[in-house]
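Have a look at the structure that comes next, please.
Note that one protein chain is taken out, while the other chains of the complex remain in position.
Now for chain A:
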């Protein structure tokens, strides 16, 4: 594991209307690190992910991804996001009218990369032979596998996962979490997983709790 930070948050603040969500948050994520962020509802976990993804901009502070400052301007932020980041959502978010192979190929196409890796990624998540299926033919767990393949297919530096097992039963969740971890490690990516689930958090290298004081590392025993 390299210790060069893949993500640096410096004194990040964000408020909506008159509500301060994040205040002076700083954190550094090392390359290859896989952390889980927990916290109460409304504390700003999703806001933090949106800021890191460049989908929203902080009121103050600076975000660096792979030592590059995340630009405020949408076009530039989008270009950086498409190259360096991968996403896994609670609601899967796959395009219903594209085949599984086409869904997984989306980041490759957007980054002008060869499509060769897409079938391999589908195979890696256990969906070999299902390339031409459409999303409506899949179960929830299978859909999340597609999302994992899509998140990693273009070899991003950082994966952002927002409650990736929120829509799944416990057995499927366990299976998916293992897959996320193994694939992230296999692809040498870093990851931040935002979750309420102990099961999910336990798969991470480190667990952080987000509260009004910022990000605090804990062990699961301390959360009990």
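Just so it is clear, contacts are C-beta pairs under 8 Å (C-beta built on N, C-alpha and C of every residue); 3 or more make two chains touch, one makes a residue touch a chain; residues count from 1.
Rule of thumb we're sticking to: contacts and distances are computed from a predicted model.
As stated in its UniProt record, the chain not included in the shown complex is "Putative ABC transport system permease protein", which appears among "Putative ABC transport system permease protein", "Cytochrome ubiquinol oxidase subunit I", "Membrane protein" or "Imidazolonepropionase".
Only one of the listed residues, A:94, A:148, A:161 or A:184, touches the absent chain: A:94.
Interface note for the absent chain: among A:9, A:22, A:53 or A:194, the touching residue is A:53. The chain not displayed touches chain A at residues 46, 50, 53, 55-56, 74-75, 78-79, 81-83, 87, 89, 91-98, 102, 106-107, 109-112, 135, 140, 143, 150, 167.
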